[in-house]
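Pasting a structure here, questions to come.
Here the complex is missing a single protein chain, while all its other protein chains stay put.
Letters are used for the chains, namely A and B, taken in the order the chains are written, and counting of residues starts over at 1 for each.
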Amino acid sequence: MPLGGALVRRLQSWGRMLRFAGFVVAATLSPSSYGAATRATAVRQIYFTAWQILAPFLLFAVLAGFIVMQITLEVARQYGLAQYTLELVLRVLVLELIPLLTALFVALRSGGAIATEVALMQISGDIEALQAQGRDPLRREFVPRVAGAALSVFSLTVISCALLIALAYPAIYGFSPWGFDEFTLAVGKVFDAPTLAGFGLKCVLFGVAVAVIPISAGLEADRRRKSAPVAVLAGMVRLFFVLGLIEVASLAASYIG
Amino acid sequence: MMRFALLLLGAALAGCASGPPPPDWKLAASASLRAFQQAYLRGETRLAELEFRRAVDELRATGRADLVARAELIRCAARAASLEFDECPGFEARRADAGKEEIAYAEYLAGRAERAASEEPFARLVAAGVRMRAGKLTPQEISAAVETASAQGWRRPLLAWLGVQEKRAEAAGDKEAVERIRRRIALVLGRD
Partner (left out) sequence: MSEQGYEREPGVTPVPRNPGVRVGMLLAFTILVVVSFVGYVLYARGVFEPTQRLVLITDNAEGVRVGMDLTFAGFPIGHVRRITLREDGKVRIGVRILQREAHWLRTTSVFTLELPLIGEAKLRAYTGNMGDPQLEHRAERPLLRGDTNAEVPRMIATLRAVLENVDRMTASSSPLQESLRNARVVSERMAGKQGVLGAFLGDEENAKKVLAALDRANKLLASVDGIALKLDSVLAKTDRRLYGEGAIADQAQRAAVQANAVLAEVREKLKTVDAILANAQAASGNVRAATTDLAALRAEVEASIRKVAHLIDEINRKWPFERDTEVKLP
């Protein structure tokens, strides 16, 4: 039956992706993977994914964050809950919204590109050529991309979050120094050790997902040229799904657990 | 019999005016008997009983059984006047000791002997009762008895004789007469 067949194929695809993910993550974490070429590729990856887009992205993040902060402040004041604004901002905006937004941004921009690149390599037979030459494509091509994407996501998230935390002070307290102690207190209260650890883990997971899934989707392509868009499409959908899953899981872990 | 009682009473009263006073028992007995007769005929049964017992007690003290028998006869006569017939057992118990006069009166009460009735109302009623027992009564005698009892205010014989009239009227089917007699009975009984 066709429906059953499609489901089985999909499940098999997921299985392949997970296996690939395991391999590539393991490879990324081991220092022996990093030769000069790998490092160069990773640097190039970071350059494309993070540096190129740094300024526009930060601008976008600051703008969006600022607007959300103002809305939150207004609504909280209406309900007489102004004292909770900072905590709300820190928890919702900085801890959840910005990382997710960053990951989506990077996924949208670089995920598609990586997937296409890998798919094209597959189509043009470069992967096979590498394998024939005895060079591990995993280490040569995929590991740097994963590492680069992960570092990019992490860096972009951290910088934009820090920027928004810094922005939150004048947004809520204005330009006087008297709210600083309260601000510090709130920051200290929100960012306790488990929260920080969870935040870090989420960023890393986002980063890994942003690279791994497109690559594995690209690898699904075969020698036909027309298989490229199909592979990329499937990969993007899967990526968004997984990003959402990570976000939900992190929320559950912090608020239910 | 009433004459005897009255004679007794009269002797007592006569004794009042002159001569030695009569013995107590005579006075008491005759008074009691008279009271008994009145009470009984008027329907005051308890008082009648009390008086009769008192009379008999007094007469017993004399030890003369014939006097006691007389008292019993007076009672039976009162009952006969009220149409309550029996063999007068009180007298029968003393018949052995009774005098001639008493026995003759007993026979008269039982309907076995004749006797001229005096004009006294009590005697007339006794006579009527005796004749009723003997079956020799006429309707006129019934109404005469009713009138006698009514004149004396003697409830018991009056009710008895009115009852007889009522039964006769019922048997005859005369509703209006029945109603009239019944109203009269109700009047006596204080029920209307």
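Simple rule for what comes next: contacts are C-beta pairs under 8 Å (C-beta built on N, C-alpha and C of every residue); 3 or more make two chains touch, one makes a residue touch a chain.
Keep in mind that what you see is a predicted model, and the values were worked out from it rather than measured.
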Checklist outcome for this item: Filtering B:D24, B:E87, B:E101 or B:E114 for touch with the omitted chain leaves B:D24
Next on the checklist: Given that one chain is not shown, which residue among A:L29, A:A162 or A:L201 touches it?
Outcome noted: A:A162
Checklist entry - Among B:L47, B:I103 or B:A117, which one is in touch with the chain left out? => result B:L47
Item to check | Hidden partner interface residues of chain B, rising order | outcome: 15-17, 21, 24, 27-28, 31-32, 35, 42-47, 50-51, 54, 82-85, 132-133, 135, 137-140, 142-143, 147, 150, 155-156, 159-160, 163-165, 167-169, 171-172, 174, 176-177, 180-181, 189-190
Checklist entry - So that we can see where the missing chain sits, which residues of chain A does it touch? => result 35-37, 40, 43-44, 46-48, 50-51, 54, 126, 129-130, 133, 135, 140, 151, 154-155, 158-159, 162, 165, 184-185, 187-189, 191-192, 196
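Rule of thumb we're sticking to: only the chains that are shown with their structure count from here on.
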Checklist entry - How many angstrom lie between the CA centroids of chain A and chain B, rounded to a whole number? => result 142
